[in-house]
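Of the protein chains in this complex, all but one are displayed in their positions.
What follows is chain A.
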Amino acid sequence: MRDLGPIRRHTLAITVDNESGVLAKIVGLFSARGYNIESLTVADITETHDVSRITIVTSGSQEVIDQIEAQLDRLVTVHKVSDLTELGPHVEREMALLKVTGGGDKRLEAMRLADIYRARVVDATIESFIFEITGSTEKVNTFIALMREVGLVEVARGGVVAISRGKDPS
């Protein structure tokens, strides 16, 4: 085998025709060719609902990433593939909802930590909170780890969405 170089994490933005089967085709391409998906999000992004943007976080050597891009680019339903990691500075955000239960000091500590991490309370009962947190994957990971200590019972995460910095579209 060739030396494939160092493995790096890449965030890809893929715009596609919003029609049935497109996601299956893309996910199938990754599994069939042995590529990795660390995170995947998809939603339609135009007024007419005909184009979707898929954000995939994957990892691989530069050669593997180039090959992934080329493989995606030749699909009939794919309009554009942008490797945001290669393109330069970009903003990546992830959202998570966390359900934390308990009372007394733990409840107070959960509130304090949420405040420090700028997580919002979006639902509360006498025995529970639901926090909404937005930020980098790292920040969300850290917040979830902290909440485990103070009564975390459930997590829902959205996966990474990303966009390049500056005035030009990616």
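The definition used in the following text is that contacts are C-beta pairs under 8 Å (C-beta built on N, C-alpha and C of every residue); 3 or more make two chains touch, one makes a residue touch a chain; residues count from 1.
Methods note: contacts and distances are computed from a predicted model.
A.B. asks: If you had to name the missing chain as UniProt does, which of "Putative spermidine/putrescine transport system permease protein", "Oxidase", "ABC transporter ATP-binding protein" or "Acetolactate synthase" would it be?
C.D. replies: Of the names offered in "Putative spermidine/putrescine transport system permease protein", "Oxidase", "ABC transporter ATP-binding protein" or "Acetolactate synthase", the one UniProt assigns to the missing chain is "Acetolactate synthase".
A.B. asks: Considering the whole complex, which of A:Val42, A:Val57 or A:Val78 touches the chain not shown?
C.D. replies: Residue touching the chain left out of view: A:Val78.
A.B. asks: State which residues belonging to chain A touch the missing partner chain.
C.D. replies: 1-2, 15-17, 20-21, 24-25, 28-29, 32, 63, 66-67, 70-71, 73-74, 76-80
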